[in-house]
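With one protein chain removed, the remaining protein chains of the complex are shown where they sit.
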Amino acid sequence: MNMNWYKFSAPSAFYPLAGKLIPWFWALAALFGTVGLWLGLVVAPIDFQQGEGYRIIFVHVGASWMSMFIYVVMAFWAAIGLAFNTRLSGMMTAALAPTGALFTFLALWTGAFWGKPMWGAWWVWDARLTSELILLFLYIGFIALTRAIDDPRRADKAGAVLALVGVINIPIIYFSVKWWNTLHQGASVSLSKGSSMAALMLWAMLLCALAMWMYTIAVSLIRVRGIILERERHTEWVKALLLQNAAAKPMIAPIAQREAK
Amino acid sequence: MSVVLHIIARDLRLALRRPADLASVLFFFIIVASLFPLGVGPEADLLRRLAPGVLWVGALLATMLSLPRMFADDFHDGALEQLALSPHPLGLIVLGKTLAHWLVSGLPLAALAPLLGLQFDLPVDTLLILSASILLGTPALSGIGAIGAALTLGLRGGGVLLSLLVLPLYIPVLIFGAGAVDASMNGINPHAHLFLLAALTVGGVVFAPFAAAAALKIALE
Partner (left out) sequence: MYWNSFSDFLHMGGYGLYVWGSFGMTALVMVAEPLLARRQHRLIAQRLRRQLRAEAKPDRAGEAA
């Protein structure tokens, strides 16, 4: 097992492996997503306190979990990259960041659409919402820094330092925002207001979150494949791969075009 | 330890050779703080309520102004490379530069803040807390800022990028700093805020230089 991991940490071995894995993760994401949405939107009954509006949590909870989880995974790859100087870990961190930023955006967006009917405002300075906003800033900072550096090795390492500094700071930021919030907020507003969730709703929520997890893996594998090609373009295996695809393409493309017409 | 003192003395000497840079940080603080009353109106009650946040945000931005210079000059004339090659740990050298940065930004800002507090009609004991909170909090800003300055060293558009990286990390300092002033104004004991601010500063000054040193090594490679 150890041998395998080591072998696949080489980009030349990981590129085809990722290509084979992507359809499987899509299939899992579609399966979990379909069942989760079916349970959440069609089968589950109305919530007693929040009416039908509670159904937003089926996307909101998954998106917020992923937004935080992805940052932790990025920090994990960053630590591996700095400790063992592996090339692939930097590419994984770079591939995950946009997805993490998008999930953070979705968490904020769905949070706003939940907050408007429940709290009466699109935005409140709740501790969780505020921390989520700051998390979005951290993602944007990471992406901006790594894009500003031309040398990919330096970009990876600088990004890794930033991701680690960020992950250490996230709890500090969260607790300071929470403290700030309790000082300033008169009426307490909370997402977990009493309602004990029925098992069915919990399952729907977990399945939706799982679908987002599988989705994240699939989309970051797509992105990492692009990054691998770009970074490894001077190696023989990438050249061979590109030429081999070029030979195959003209055969397929005209047929596909004809069928489209 | 002597390395740290040596670096502080060296950086201070270099900074004093350019008094205009030092003054522009202070004037930036003054101008930002003076813009707010012009924006929101001169009612004393409103200004007093805004003062902690406005003055702290102003101080935050002012310390950030001089961050790009922290390593850039030494980077361009090659002195940084020599420092990195010296037998002393780079973390200690960065610590020295962090403290020097605080001496020319945070310290004068803390001295100036009570004057600006007067513009916002703050009571006298609150002015003292304002000054104390800036004194206690700004070393953490210099420490965190050093990481950002090291990461963006030599990059195009480094200044804007630096603020993008550093400002989110400044938020806890802002919350406790402005919170201390706010508490003192409302007759609440601000000690809890000040202790937390001190804790952030200790953390920032002890750990940040090593992260910044790692970032510097990456930039110098």
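Think of it as A and B in the order they're written, each chain with its own count starting at 1.
Simple rule for what comes next: a contact is a pair of C-beta atoms (placed from the backbone, for glycine too) under 8 Å apart; a residue touches a chain by one contact, two chains touch by 3 or more.
What you see is a predicted model; the values in this text were computed from it and never measured.
The chain we do not see here touches A in the full complex.
Among A:A63, A:I134 or A:I149, only A:A63 touches the chain left out of the display.
Residues of chain A in contact with the chain left out of this view: 41-46, 51-53, 55-56, 59-60, 63, 98-99, 102, 105-106, 109-110, 113-114, 116-117, 212, 215, 218-219, 222-223, 225-226, 229-230, 233, 238-239, 242-243, 245-246.
As a working rule, only the chains that are shown with their structure count from here on.
Taking each chain's centre as the average of its CA atoms, chain A and chain B sit 33 Å apart. Every residue of chain B that touches chain A in the complex is listed here, in rising order: 147, 151-152, 155-158, 161, 164-165, 167-169, 171-172, 175-176, 179, 196, 200, 211, 214-215, 218-219, 221. By the touch criterion given at the top, residues 82, 134, 137-138, 140-141, 144-145, 148-149, 153-154, 157-158, 161-162, 164-166, 169, 172-173, 176-177, 179-180, 183 of chain A touch chain B in their complex.
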